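Removed from the display is one protein chain of the complex; every other protein chain stays in position.
Every chain is named by a letter (A and B) in the order it is written, and numbering of its residues begins at 1.
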Amino acid sequence: MRLTKFLAISLSVVLLLAGCSSSSSDSEKTADGKIKISFINGFTGGDGAYMKKITDAFNESQDKYVVTELQEKDHYTKFKSGNYDLVVVHGNNLETYNQDGLIQDISPVIKKAGIKESDFHQAGLDIAKLDGDMFAVPLDIHPLTMFYNKDLTAEAPKTYEDLKALNTKLQSQSKDTYTLGVPSSGLVEFYMLMIAAQNGIELKDGKQLNFAQEKYADALMQFHDMVWKDKVSPPKLGLDGEFQTFMKEAKEGKAYKTAVAITGPWFYGAAKEKYGDKLGVAPIPQIGSELAAYGNAHTIALSSKVEDEKVKEGIAEYLKFMFTPENLLNWADGGQAPVHLATLEKVEAEQEKYQIAFQNAKQFENYVSPPQVYQFGEQMRYMNESVFSKLVTTENFTKKELMKELKKATKLAEQVAATAPQNE
Amino acid sequence: MYKGASHKIWSVLMVSPFVILFLLFWALPLALGVWVSLHNWNISSGNLGFVSLDNYKSILTPGTLYYDLFMKGLKNTLYFVVISVPPLVLISLGLALIIDNLPRKLKPIYRTIFFISYSISVTAVSAIFLWLFNGNGGYFNNVLESIGVIREPINWLGEQPYAWLTILITTIWWTIGFNMMLFINALDEVDAALYEAADLDGAGAFSKFISVTWPQIRNVAFFIIIMTVIASFNLYGQTKLITGGGPEQSTNSLIMNIQTSVFGMNQLGIGSAMAIIMGLIMMVIIVLQYWLSYRNKE
Partner (left out) sequence: MKRSTRKSLPIIIVATIIAILFLLPLVWMVFTSFKTLSESMASSNILPSAWTMENYVSVFSSVSEAPIFRWLFNTALITAVGTFLVVMIDVLAAYSLARLNVPGKKVILGMVFAALAIPGIVTLFPAFYMFKEAGLLDTYVPLILPYTASTMGVFLMYNFLISFPKDLEEAAYIDGASQWQILYHVIFPTIKPVAMTLGVITFLGIYNDFLWPSLVTNSNDMKTITLGIATLIQGANFVNPAKMMASTVIATIPGIVVFLIANKYIVKSVTNTGIK
């Protein structure tokens, strides 16, 4: 009979454990009567700890509400399948989440919190506004950033000519040292939209993205030339190649090294750990015909499931707390550039401490925001996963071949756009 | 014996936990899957109406988004099945033969070494091989360069055919031990007297294998082939984590693409239809294999 007893015990343990975790996520109030607010975001990198700091401080500052924060790499999927009140949505996904009916207009809540449009930099407003209303609260913009190794270049290159000149110098010293790396996958979406922005090309065409533009093909060919014609980048770098080659030590014939990385600000921590004071940070150089910065943004959006006024009040309190300079400064400390003006002033006052946030905030002036289309990521998928890699890894790639690919990508984007819910 | 009302009650009581769980977690999802595949079903907004066989039609109509997704995934997966099954079966047989011919005392040691990687999860395996095969200065490239096999670093994860080779090597390293164990056990059961008889006839090692060993292990070999085909068809973890489907979507497996339809594009209806078609294809292939191996026995 020992076995049956064990069976009974283990079953009850399972049910008990199951009961515990499900009941805690369903209930609106905690045991001590506080109202629960759940907040999901994708801050699984180094930045997560800094957002936690803000949340923890809020939970300690008052005793009416408690914010539980979930940091999850795959947070969009988890948001769709779970029950959360607040969600961090990237600037390029806001339209999709709106059309899918997953989020609601946050403006009544921020009114309660006393947060106004004029509190934010225009670049942030461009992202967070849908149809003229502030639909979500813009948190930060993380544009492509330039890191440089001060041992290899004292000055940050500012133009494409600078990049080429630097490369000639580096190559004369060692064949394995280049100016920068062009990756074949990873941040390539940023690269492709950056080059569109720097050439004044509008990709949004009605409800879809239109890549099949002669001008855009010309612009993209520059990445091919960087690898195969001007050879400022070593060939055939893989995922995150721009950053990995920057971190490498050159080894004769075995490994490449670069002086500059045009990459995401979230790599700052690792780069700083390796290079210390030798690490320079600057706005990206002008590669196209005009100066423009591109990147994504984090916004805080309100789930359409939230109806309870008390929860909304709690969210207003939380946002009010977060968007005070002393608190939001933590976010800058984590390497992100906030678009909240009062916080930016503090960042500027301590440029050295908030090096990366400060440098990125400088790019706000030239910032071009992602096109607002339904399922932006899916519309970009073929470009991200196929076209860019072909472009930079095929030595004899021609503009004609590129145009063919761009047409295919556009056709796929059109079909993705057509899956939008009809109620819009 | 075993008659009467009390037995009937006992028998029902004993079988019912299984039946209930089976209905709940297998039959119900299966029925739901078929039902959902006939609807325009959005993962976030729910059921948007009955569409009859439209989901299947758009998956099977060339030129549509879903056709591309499904066919590309199917093509990649079939390609992997074709390149992976022969080495997974032949190498495991080779290893089993080596172990079989080792001195008795050494057998368990080598058997454990060849089998140990099977105890590591696919994600840990991927973490290791992801960095081993890193293109720029990765360990594998460096070894090849220092022994002079290659002159320039190979971009293992970002270029074909190297990306498939990486996935293949990873899969062999990870799972070969299981097939090998099956072969070892089959070899153990071959009657030693048959070998002695062959020895007396003066047969060489190869002809001994063909005439004595192979007929004895053939059934196990067919079983292993079928198991390996199923496993390779379910390719997911390695390509998801090591190559991320790249380069240029060439290692996107069918399961990865079904997941994209469900979670990327929100189309649970399309995804369910794709899963059902994939299930049917697998069933056809497995039945065909059973039929072939059964016919061979005749």
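As a working rule, contacts are C-beta pairs under 8 Å (C-beta built on N, C-alpha and C of every residue); 3 or more make two chains touch, one makes a residue touch a chain.
As the structure is a computational prediction, the values presented were derived from the model and not from experiment.
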Residue in contact with the excluded chain [from B:L48, B:V81, B:I128 or B:L165]: B:I128
Of B:L24, B:A197, B:I210 or B:L292, the residue in touch with the unshown chain: B:L24
Identified contact with the non-displayed chain, of B:Y162, B:Y195, B:F209 or B:Y236: B:Y236
Options B:G135, B:G246 or B:G271, residue touching the unrepresented chain: B:G271
Positions on chain B where the hidden chain makes contact: 1-2, 6-8, 10-12, 14-15, 17-19, 21-22, 24-30, 32-33, 36, 43, 95, 98-99, 101-103, 106, 110-124, 126-132, 137-139, 141-143, 173, 178, 181-182, 185-186, 220, 223, 230, 233-234, 236-237, 241, 255, 258-259, 262, 268, 271-272, 275-276, 278-279, 282-283, 286-287
Residues of chain A in contact with the chain not shown: 1, 3, 6-7, 10-11, 13-14, 17-18, 21-22, 25-26, 44-46, 48-49, 52, 70-74, 78, 81-83, 240, 243-244, 247-249, 251, 254-255, 266-267, 270, 273-274
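The rule is short, and it goes like this: only the chains that are shown with their structure count from here on.
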Centre distance in Å when chain A and chain B are each reduced to the mean of their C-alpha atoms: 36
In the complex with chain A, residue positions of chain B that touch it: 42-45, 48, 64-65, 68, 134-137, 141-142, 145, 151-153, 155-159, 244-249, 252, 263-267
Partner chain B, residues of chain A touching it in the complex: 77, 80-81, 100-102, 184-185, 234, 236-239, 241, 244-245, 248-249, 251, 253-256, 375, 377-378, 381-382, 385-386, 389-390, 393, 412, 415-416, 419, 421
